[in-house]
Each structure stands twice: as structure tokens, then as C-alpha cells.
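Only a single protein chain was left out; the remaining protein chains are all shown in position.
Showing chain A:
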Amino acid sequence: MAKNDVKVLGAWPSPYVMRPRIALNIKSVNYEFLEETFGSKSELLLQSNPVHKKIPVLIHGDKPICESMIIVEYIDEVWTSGPSILPSDPYDRAIQRFWAAYVDEKWFAAMKGLRSAQGEERKAFLDQVTEGLALLEEAFGKCSKGKAFFGGDRIGLLDIAFGSFLGWLKVTEKVNGVKLLDEAKTPGLVKWAERFCADAAVKSVMPETEKLLEFSKVLAAKMKGAPPPKN
């Protein structure tokens, strides 16, 4: 397939953008990565995602697909010759989807809270984050069944959903001076995180922690200077 048949609109620091890129790498699909300029939205983005105006967007041929996990499932369904990203059993699929939704709706929401919180509030968010990690450690045990990833021998849907946040997790550890993934409390996840980041499909798209840390400082400065967000 010609490279320009598949495009990803995104930005290198975004964990959501990483997800379709990892999925495409798993399927060995060549794609063109169109980087959005931080702080502005291109015409192409506004046209391809008029409803949310957000990255990532996958453009396949001339068809846009939006929302990172929806894009990942689309990639899995279209490129069937590559390794499967979702398990074949409907119950296992439901479990992977459940935890992916939990990571997005509950856990990362607490992470974002932690990043911007002060004082007492910070402790509350930190507790939520670590409780969430304890749940995910347990889920890892059940889903992996002793294998390397949530998906088994290979990276699957939940690995992608949760693993894409590892860069920001490391930044949060540095900025807040806390250890979130811990050999004592979350030994399974510690080893899983190393394997995930080292995986061929992930390595090329996972940003270096130092770069992300620098970017987070730029982002924090901008947010302090910026007017309060709408929602």
C-alpha cells in the first residue's frame, strides 16, 4: 500500500496519538505522520474532525477516523494479515475494552488532576492514581495469565491503551517526586512497562522522558498564562 494512502494527524507528545501509530506499526503499515503545530489546528484537522477538532485522526484513503481507541479497533479490523490487536474471544474483548475505558475515563483523569493540583488536593489525586495502579496490577495478572503483555504474548488493545501513558507517568514521577510504578507494590506492571517500551512497535513512537519533561514545562507555563479552559 502506498505510504500516502494512510495518514495520521497528530503530535509527538500526545499519548492518544501514539496509540494508532503503535497499532499501524504492529500491522507493518507505512503511514505519513502529519504533525500539528502546537497551539493551532490545521485546516485538514478541522475538516477531518469537525465534531471534536482533536488529534489523532487517521485518514485512510480519503476517509477520516477519529477517537484513538476507535482508530485502533479500525486498524485491527482492516489490516487482518498482521498480528491481531484484539483477542478473538468476545469475553476477553469486553475485558480489554473495559480496562481501556477505565484507564481513559478514571485513571488518566486522576493523573491529569495530580499534574495540576496543589497541596491537599494533590494527595487525594495521588491516592486515586496509586489505587488505580493497584487495580491495573491485578488486571494485568488476570489478563496476561503469566505472559508478557495484557494481550498475552504480544501487545494488545489494553497494552496500547495503558502503555501510551507511560511517558507521562514517568514525567509525573519526576515532577512530583513520587514513585508510581513500584517493584514492591506493582511488580508485574514494572516489568510490563519495560517490555512495552522496548517493543519494536513502540520504541520509535514513545517520546524520551527528558523531551517530554521539557515539553511539560512549556505546557505548564502556557497554561498558567492562558485563560481558564472552557471545560
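By our rule, a contact is a pair of C-beta atoms (placed from the backbone, for glycine too) under 8 Å apart; a residue touches a chain by one contact, two chains touch by 3 or more; residues count from 1.
Simple rule for what comes next: contacts and distances are computed from a predicted model.
Enquirer: Quick one: the chain not pictured, UniProt calls it what, "DNA repair protein RAD51 homolog 3", "Ragulator complex protein LAMTOR1", "Glutathione S-transferase" or "Sorting nexin"?
Expert: Hidden chain identified via UniProt as "Glutathione S-transferase".
Enquirer: For the chain left out of this view, which of A:71, A:143, A:169 or A:189 touches it?
Expert: That would be A:71, which touches the missing chain.
Enquirer: Out of A:41, A:93, A:154 or A:195, which residue would touch the omitted chain in the full complex?
Expert: Checking each option in A:41, A:93, A:154 or A:195, the one touching the absent chain turns out to be A:93.
Enquirer: For the chain that got dropped from the picture, name the residues of chain A it touches.
Expert: For chain A, the residues touching the absent chain are 51, 60, 63, 65-67, 70-71, 73-74, 77-78, 90-91, 93-94, 97-98, 101-102, 135.
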